[in-house]
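Every protein chain of the complex appears in place save one, which is left out.
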Amino acid sequence: MGMSITSEQNEAAASAFLEQAEERFGGSGVTVSIEHHSNAVKFAFVRMTCPPQHWIALAKWMRFDAGINYCSMITGTHYPEGGTRTWGVAYHFLRQPVRDVEPFTSDVLKAESLEGMDIPLEIEVLIDLPDGREPTVPSVQSIWIGADWNEKETWDLVGIQFEGHENMHRVLNPHDSPDGFHPLQKQHQIRYHDYNEMYDDAQGFVRKPADEGRVK
Amino acid sequence: MAQMWITMGPQHPMTHGLWTLRVKVDGETVVDTEAELGYIHRGVEKIAEARDFTQVTPYCDRLCYVSAMTWANSYIYAAEDLLEVDVPERAEYIRLISAEIQRLASHLMWLGAFGPDIGNLTLMTWCMRDREMFLDLLQELGGSRMHYNYPRIGGVKRDLPVGFADRARAKVKLFEQRIKEYEMMLDESTIWLVRLQGVGYSRAEDMVNSGVSGPNVRAAGVNYDVRWAHPYSVYDQVDWEPAVEKPTSVKGADCYDRYRVRMEEMVQSCKMVLDALDKIPGGANTHYSTGDEMILTKAPTRAPEGATGFSNYECTRGASQFYIQGGGDGRGKNPYRLSIRSPMFITIPYVAKTMIGYKVADIPAIMGSFDPCIGETDR
Partner (left out) sequence: MPTHPQAKPNFRNLFWYPFKITLITALRTFPLMGKLFPKRLGMGYHNTTHPEFLDEASAQRAKSRSQYNDISNQEFAPDRVTSDLFPTLWKPQTVQYPYERLEDMEPWLFVPGNYNGRIGVIWETCTACKMCVNVCPNDCLHMTTELRVDVLDNAEGEYDGYGAELEVGGYAAKFREEVVEELETFDLITAHAAPPAEWRFGQVLDLSGGTATVRWNDSGQEEMLEQSELRTADNQIVSGRIDIGRCMFCGLCMEACGFTSFFMTNEYDGMSGFSRQDLWFDASRTRVLPSVHQEAVDGELAKRATKERDKRAKKAAKAAKSAEPEVVVEVKAEVKTEVKAEVKPKVEDDKPMSKEEKKAADLQRVKERSKSIDFTTLGTASADQKDDLQAIKGIGPFIEEKLNALGIYTFSQISKMTSELEDQVNEAIEFFPGRVKRDEWTNQAKVLLEKGDA
């Protein structure tokens, strides 16, 4: 039978992390909560919201004290309707029990025997940026190496600046894309966004793409 | 001696995809590298904002075309988190079977490309021949050999075809013998060993900190696998062990360890498929009609604003994640933001740094051993 982390372990890990985080950051604008997924085995994960000015402190604490060693995803979103926020950055991290091993040995983890800080855990950090044309978030490039290219991609596609990020460059768009062109912002719509092509220009031979003639 | 930047340009037989690797060489030694991605950026994240949740699934197949079923499954789990749908157990078993057969096909594709890099062209033909067996199985299941559009929110599109179980068992059992042939050829081959051992060391903690996961990390001695650490399907009910290799040096895992880990993963996938076919509820020879509640739950089609869905899935190359925010066009029919985390997007810059210090001739070995797939990298 395959092994897997049980929901008790998962809940224990989530609450332990919650306690630690509350102790350290309670009341400073950082909110911590336990949410549950609605898919698969409905495991718990920790969701934190953080104002941008506290982000570096939180990140350092997470990496060095709480053992969150894997930065997996950085998502930037543009909310032009505003409301409480115009820009949002969502970070996803994992705490993985991976450590260097001696040569010719392997660390075969048994899921049931993991405890404490060894239990894998998912953490989500949401940073909402208020209205502004220049959304800026402090960069965690020096804290997790994995955040490096994720931040490049987020700036490239969404336009969120990462303060303190060295060597920021275009990673998915062409290098000579115009400054300020960030395609995932909502004012850019993909060609034929509203399915209007079928009835006036069946195969797109009449319209020309916006970047026609450009050397790519 | 003067140092020189060489461009292993976007079109190159050994880069396994469309990306540029610029290496700075001092004689034969690599001194610095730079990776340039984005040649196959198709804007899937932006397209998804203009499509229904069901219409996004074929796009997710095309993210990593070599391993399409795992990527479609990964997206579907995130959509199910967003729309709060339960999946029947038989559908979970079918997803497991399809994902593991896809893992076999993907690792064979990797080996079939990696062998010729090292010089062993026989592997290309052997692996393609064996991969055909699994592609035929997936063709019966999903309707086409590469882009299946098979999983649906709440289940799968159709049930296992009649006779599928017998054919799958026969092919998997045959393949288990074939793996032994591969090992006979490779593990005793001097060229193979000399080119792979001692090359491309990477340590586990460096890899984890850099965001690398999957078989690349398991080659360095720790058997962390999303399938048991963040469990999502019925992996705890089938008989398997995550494949792990003991690194041969304090410097970490070399290319040979990464190759061995994937061979071992293929063995484990075979075991999983056979076991799942035995344990599937309803029996592997029953064929339920499309849309039957044993294989598909009716799912809501709209997600309110503020709802989010997240999935953590073990793709063939690492841990892939999808993050969907609901409330898009069509009063919630479309996602507002679909964000895709590709393991290879993070691994490729890491690989580029791993190459520093080795010879130019080691570049394809190191690059190939990390199993790059640029489709998922550039999305």
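The letters A and B name the chains in turn, as written, and every chain counts its residues from 1.
The rule we apply is simple: a residue touches a chain if its C-beta (ideal position, glycine included) is under 8 Å from a C-beta of that chain, and two chains touch if they have at least 3 such contacts.
Quick caveat: nothing in here was measured; it's all calculated off a predicted structure.
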{"item": "Residue of B:G43, B:P58, B:G282 or B:P300 touching the missing chain in the full complex", "value": "B:P58"}
{"item": "Selected from B:G9, B:P161 or B:G357 as touching the chain missing from the view", "value": "B:P161"}
{"item": "Of B:G27, B:G119, B:G143 or B:G357, the one touching the omitted chain in the full complex", "value": "B:G143"}
{"item": "Chain B residues that touch the omitted chain in the full complex", "value": "51-52, 54-59, 139-140, 143-144, 147, 149, 157-158, 161, 290"}
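Just so we're on the same page, only the chains that are shown with their structure count from here on.
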{"item": "Partner chain A, residues of chain B touching it in the complex", "value": "37-38, 41, 43, 45-47, 49-50, 77-78, 80-85, 87, 203-213, 217, 220-224, 227-233, 235-241, 244-250, 252, 309-312, 319, 321, 323, 325, 336-337, 339, 341, 345-346, 349-350, 378-379"}
{"item": "Of chain A, residues touching chain B in the complex", "value": "1-5, 37-41, 43, 45, 69-73, 75, 77, 90, 92, 94, 96-109, 111, 120, 122, 124, 144-150, 153, 157, 170-174, 183-184, 188-190, 193"}
